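With one protein chain removed, the remaining protein chains of the complex are shown where they sit.
And now, chain A:
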Amino acid sequence: MLGYEFMQRAFWAGGLIGIIGPLLGVYLMLRRQVLMADTLSHVSLAGVALGSVLQWNPAISGFAVAVAGGLVIEQLRRSYRTYSELPVAIIMTSGLALAVVLMSLKQNLTKSFSSYLFGSIVAVSDTQLKLIAIVAAAGLVYFIVLRRPLYNLTFDEETASIGGVHTGLLSFSFAVLTGMTVAAAMPVVGVLLVSALIVLPASIALRIASGFTAAILISVGVGLTGVFSGLTASYYINTPPGGTIALILLVFLLSAIAVQRLITLKNRRNIHKSTTI
């Protein structure tokens, strides 16, 4: 399987997104912005459509619009502090509406849109791979260098601000990174599966991790395992790679919930036994 160049590229691209997506997902979930990735992928789609209509490079316009969308969400979040989910809903609706209207302006867009909707990880181009590598490297540096202020920001923005964290700057840079990651991942795994790679590994990690560092390591571990096993399975059983990866991650999540329940039940029985003896 790895003898084929397209599969090598798919593993590289998937591996890079499998690291940065789940890492970002932990922070997004804890900041109650879990739908931000989904929203930005729709916004990015509107950017792709805009690029096509204006005859710009759709990849670049999609990337730029996703980053701008992240910044607008962050700005709106500051205006609607009590309803932090509201900006995400506003931008998602606007992005989707804009994409649909722009698509209608150019009839031949529908076909190329399907590749953005579902992705094509086994058809990753050199340029796409480079872009993903740059975004993943920037993301890793960002999360390693700023791990301490990000922890404080994620735990509580107010105390972080008083403790000297530049919360505004950090939140805006986080929004930019989210936009960049979504825009880079979208052509590879598709609009519909960007969220899966960001949300599902983090959901598993937050259920079972004993600490913050453990949550991040588990999330990345699950993400990579899901991507690599999904790609392998899709190669041998001839299924769409993106969907296979998402389904495998879903199986991981359901298994984690089941195992956790069994452990809880076993512990309760042990306690019951020890109290009745």
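By our rule, contacts are C-beta pairs under 8 Å (C-beta built on N, C-alpha and C of every residue); 3 or more make two chains touch, one makes a residue touch a chain; residues count from 1.
Assume contacts and distances are computed from a predicted model.
Taking the options "Sarcosine oxidase subunit beta", "ABC transporter permease", "ATP-binding cassette domain-containing protein" or "tRNA modification GTPase MnmE" in turn, only "ATP-binding cassette domain-containing protein" matches the UniProt protein name of the chain that is not displayed.
Remark: the omitted chain is touched by one listed residue; of A:145, A:169 or A:265 this is A:145.
The chain not shown here is touched by just one of A:102, A:136, A:200 or A:215, and that residue is A:215. Mapped onto chain A, contacts with the missing chain fall at residues 30, 145-146, 148-149, 151-152, 154-156, 158-159, 161-165, 205-206, 209-215.
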